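All protein chains but one are shown at their positions in the complex.
What follows is chain A.
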Amino acid sequence: MTTRHAITAGFVPLLDSALLVVAREMGFAEAQGIDLTLLRERSWASIRDRLAVRHIDVAHILGPMPIAGNLGLNLPAPEMIVPMALGLGGNAVTVSPALWQAMADHGATADLDARANGAALRAAIAVRTGAPLRFGVVHPYSGHNYELRYWLAASGIDPDRDIEIVVLPPPDMGDALSEGVIDGYCAGEPWNTFGVLRRGGHLATVKAAIWRSSPEKVLGVNARWGAANPEAMAALLVALYQASLWCARPENHAALATLLAQPAYVGHDVDLLLPALDGKLPVGGETVRTVGDFFVPNAKAATFPWKSHALWFYTQMVRWRQIGHTAERQRLAAETYRPDIYRAALKDLGIAMPSVSAKVEGALTVATPVGSSGVLTLGPDGFFDGGRFDPDDVEAYIASQTVG
């Protein structure tokens, strides 16, 4: 290939930076004529800042962040677009041994069931005396914050009154848990496996149990860069798609864990990275649970930037009073995610792609073949409480949401 594209991508050392790392290290970027430089950052704030001043062109970023930026909530964010997702799922909720014991006394089990363990947490809070429980999340505009709050609220716990939610850097969460600074946290990998294996924590539930096949990290693109470099952006999407296929093959998991363990990438032991890739999670003590769809890099249209995902994130910003709802803001949120760019970039790969840009979230209770440009299976994608989100009726969904 003669055309060369120089692209600089920012990432935060987490398991789901895998697609970018693999695109570079396994030659998928090179094969598309891309010189891909990866810049490791220690906070989402510095990812945002470097996108704003164009030190980086694209980034591994929290799904709600580009939306928050476009809504003016997270300055100095540049205008951003999301032409691709970087997988589904991958998070979990880890609690301290003391809180786990209290939950177990009220019926929590190691099967990570969101409904039963949520009810147990509610019961444990009801009999608790003293300061409210404190949970850590990674960022206000994160899937972690919203799924934790969704789980709590649907379990009858007011996330603002019955407990306290604070933001912490994920690498500090295990220590904060063992020092008693927090009682639990919702984070990505490897930080739950780290909390369980190295800090004596216990998994309470997982993202896949709260909302199966749900959105997490995405490829955030500086809109100005994307408009000026459409060919480079399309080439990158092809490379990342091929990387997602590579990541999805079980026979590559060991190699992927070894790759991510390098100091330049996630920089943690292989034993902390493999569980999430294999979907076999240490829950606490000696218990290991197999979790279906814990982290999905490719299957179920895992890289497709659904507008219904963008809109769901938006409804949670409204729900938790980060922004007031207007039709204009809803439009800006939906337009941040760009399935049209995804489709155009990947059309020559001959892969199965969704024929629509939004779907009713939570509607599929079993894996379902869907009408599309090829054979594609979606779901199950249920919320644990049976909730459904219809992106054609955002206002009704907002109105139906309880805050507490």
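Just so it is clear, a contact is a pair of C-beta atoms (placed from the backbone, for glycine too) under 8 Å apart; a residue touches a chain by one contact, two chains touch by 3 or more; residues count from 1.
To be clear about the criterion, contacts and distances are computed from a predicted model.
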If you had to name the missing chain as UniProt does, which of "Urea ABC transporter permease subunit UrtC", "Cell shape-determining protein MreC", "ANTAR domain-containing response regulator" or "Ion-translocating oxidoreductase complex subunit D" would it be?
-> "ANTAR domain-containing response regulator"
Which of A:G33, A:G156 or A:P169 touches the chain that is not shown?
-> A:P169
Which residue, A:R50, A:R149 or A:R319, contacts the hidden chain when the whole complex is considered?
-> A:R50
Give the residue, chosen from A:H5, A:H139, A:H202 or A:K307, that touches the chain omitted from the document.
-> A:H139
Contact set of chain A toward the excluded chain (per top definition) = 41-46, 49-50, 52-53, 55, 75-76, 138-140, 166-169, 171-172, 322
